[in-house]
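One structure is given here, and the rest of the page talks about it.
One chain of protein is taken out of this complex; the other chains stay put.
Note that the chains take the letters A, B and C in the order they are written out, and that residue 1 is the start of every chain.
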Amino acid sequence: MIPLSWYLYFSAALFGIGLFGALSRRNAVAILLGIELMLNAVNVNLVAFWRYGDITMMAGQVFAIIVFAVAAAEVSVGLALVISVYRRRNTVIADELDMLKW
Amino acid sequence: MNFWNDPLKVAAEWLEGIFTGWGLDAVFAHVLVVFLGVLLLITVLMVLDIFLVWIERKIVARFQDRIGPNRVGPYGLIQPFADIIKLIIKEDTTPDGADKVVYNLAPILSMMSVLILWAIVPIAPVMLGVDLNVGVLFMIAAGAIGTLSIIMAGWSSNNKFALIGGFRQVAMMVAFEIPMLTMLLIPTIFAGSMNMNAIIQGQGSLWYFVLSPLGALIFLIAIIAELGRAPFDLAEGESELVAGFNTEYSGMKFGMFYAGELLHAMTFGGIWGILFFGGYRFFGLEQVSPFLAIAIFLFKALVGYWVIMWVKYTMMRIRIDQMLTFNWMFLTPLSFVLLMVTAFMNALLAGTPTWVYGIGMFLSNVVVGWIAMELVRSYSRREREKIEGPKKVAEAHH
Amino acid sequence: MTPEQIIFLIVAGATLVSGLMVVSTRNLVHAALWLVATLFGVAAMYAILNAGFIAVVQVVVYVGAIAILFIFAVMLTRRDMRDSGPQHNKNWWAGAFVSVLTFGGLVALFQSWAGFSKTAAVIPSGFDAVGLLGSQLTSPEAYVLPFEVASVLLLAAMVGAVYVAFTRK
Partner (left out) sequence: MNEWIYVALFMIVGAIIPIGAIAAGFIFGPKKPNPIKQSTYECGIEPVGDVWVQFKAQYYIFALVFLVFDVEAVFLFPWAVKLGQLGMYAVVEGIIFISILIVGLVYTWRKGMLEWS
């Protein structure tokens, strides 16, 4: 049997990779890719806790599905923002989008 | 006699006995036997696929008042083998600037997305790849891999026709996947399960086609669009986009796309038969022998395939704007309304005898369909008046 | 090592490697395709966890829709698909540091927790996760509010995305 710890290590590693992508990428679309990885890491945890707890309590799976909805909403609005910015400013590099600084 | 009733189980136990006799681990032997079974099933499917080429060519010839292949072998039966040899010994070109890995991966994924569908298709009461309790959704997941393979093929070819064709195809597939998903919910509601076998068992007294004829029709339209066949073959509008996403493919890689499409059509014919026409069930005949059940299932699958071909060779291609309008403004809202009505009627008629339930469901479908057709009629009348002016229409009433 | 553990390690390794490719590839379409591989690995993870419904949903939603959305967005935001210039900003080492710190912190946190090396209970035969999910999602005592709120959330996302992306200049 696989102990719960393995899943937790796996999801922590995936979360770290996603965090690195979100923090270090220059392209706004790539930042969103990193955020997707982080959301997935969270989902692995939720489902693992469902499996290793009382399996008749569906909270873990319900939350996982809610996270799917959140991820869908986040991606659709995020990419729409990127496309909108691209149409106005002709760039998707996050560092160059600094008009709010002034 | 035992073999006659459950051939797969008998064969599997026999093989497992042999393998464990060799000193293999019991679990490993079991997985190995299943692996061989899967290999057998998929090999049979590929052979069937070869003959689908012949069937398709013969039937299209009849539709177009021709004879079709008739030179190689009796009735041209050897023709598909000649085609395969030709495809194998053709040069396999890769265009300059293509993304090699993605380019080669796309046809493999395309074929795989079709083959894994057979994991959930019950071909006889005792013959089923995997008895998943999420069978219906699994089908959509397999379709997702197919969609991905098309976008990969279009993107990696480094060809404008391929890219635009791939994009159009994907836009269309995702658009028609919404009515398809919605119509998959209807058999799920009736059967109370997403398991394919449970859906077939639920059609013991009434086919779901009787309970939801409109649903079956919308599902048929959606699967034809998902297949990208005429009248929805606009990704391959020969006059504008050459061959769509597979423009740059040649040899066996093209062969994979082509064979995948044919097998996909036949598979969807079978799934249509399972969801709405009772799958391998036919008035108890399936109980006689699994072989008879397979024959019934194959017959239904081929009838479904024939309907898909019938549509393909009768209709002309529609433009992309017409296709999108048709989907977003007619099919999608209609499928949602149908789903809501079905759910409502299902709760309302719960506990009534089967015939009341059947008649109620059938009538609700007819009413929804009739209202939809009236709306379309008034819409097209308004469109016509916009072009011709109201006068002409008024004259037509005299 | 049981076969199950070996399968887990293979899947986890492949998933993490594709995850690393997502954050390091220069070509954004490749990054999106690596994301598909990662998400597929996560789906396999759910399957190992006996959460078949979530696994299939993962493939349907992520591979079928979100990956397509990403690829479309990449196509729409690059007039010429150059991948020149650095793909990571000049503070990437700080990002790497924070990520490693997060990972280390999480692991340290786990290890002080008692339930860390728990093993799973055997799933009783006839356990219908999807049915249970259905009744809990619609039950007023359980999750009917999140169920309806998710619908509102999706509506807001759709309206917002359409408005943001396509208001004329």
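In the analysis below, a contact is a pair of C-beta atoms (placed from the backbone, for glycine too) under 8 Å apart; a residue touches a chain by one contact, two chains touch by 3 or more.
Note that the structure is a prediction, hence the values are computed from the model and not measured.
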| item | value |
| --- | --- |
| Touch partners, limited to displayed chains, of the chain removed from view | A, B, C |
| Residue touching the undisplayed chain, where the options are B:Met316, B:Ala347 or B:Ile387 | B:Ala347 |
| Absent-chain contact - pick from B:Asp25, B:Asp131 or B:Glu374 | B:Asp131 |
| Selected from B:Asp92, B:Glu374 or B:Glu388 as touching the chain missing from the view | B:Asp92 |
| In subunit B, positions touching the absent partner | 27, 31, 34-35, 38-39, 42-43, 46, 87-97, 104, 107-108, 110-112, 114-116, 118-119, 129-132, 136-138, 157-161, 163-164, 167, 170-171, 174-175, 177-178, 181-182, 185, 188-189, 192-194, 242, 247-248, 251-253, 255-256, 320-321, 324-325, 328-329, 332-333, 336, 339-340, 343-344, 346-348, 350 |
| Interface residues of subunit A (partner: the chain not displayed) | 65, 68-69, 72, 75-76, 79-80, 83, 87 |
| Absent-chain interface as seen on subunit C, which is shown | 4, 44, 47-48, 50, 52-53, 55, 57, 60-61, 64-66, 68-69, 72-73, 75-76, 78-81, 130-131, 133-135, 137-138, 140, 144, 147-148, 150-152, 154-155, 157-159, 161-163, 165-166 |
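Throughout what follows, only the chains that are shown with their structure count from here on.
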| item | value |
| --- | --- |
| Central chain (by mean CA position) | B |
| Separation of subunit A from subunit C, taking each centre as the mean of its C-alpha atoms, in whole Å | 6 |
| Where subunit A and subunit B are represented by their mean Cα positions, the distance between them in whole Å | 33 |
| Subunit B-subunit C separation of Cα centroids, rounded to whole Å | 29 |
| Subunit A, residues touching no fewer than two other chains | none |
| Per-residue multi-chain contacts in subunit C, two or more chains | 53, 57, 65, 129 |
| Interface residues, subunit C side, partner subunit B - complex | 3, 29-30, 33, 36, 52-53, 56-57, 59-60, 63-65, 67-68, 71-72, 75, 128-130 |
| Of subunit B, residues touching subunit C in the complex | 27, 102, 132-134, 137-138, 140-141, 143-145, 147-148, 151-152, 155, 167, 170, 174, 177, 194 |
| Subunit A residues within the subunit C interface of the complex | 1-10, 12-27, 29-30, 32-34, 36-37, 40, 43-44, 47-48, 50-52, 55-56, 58, 61-62, 64-66, 68-77, 79-84, 86-88, 92, 94-95 |
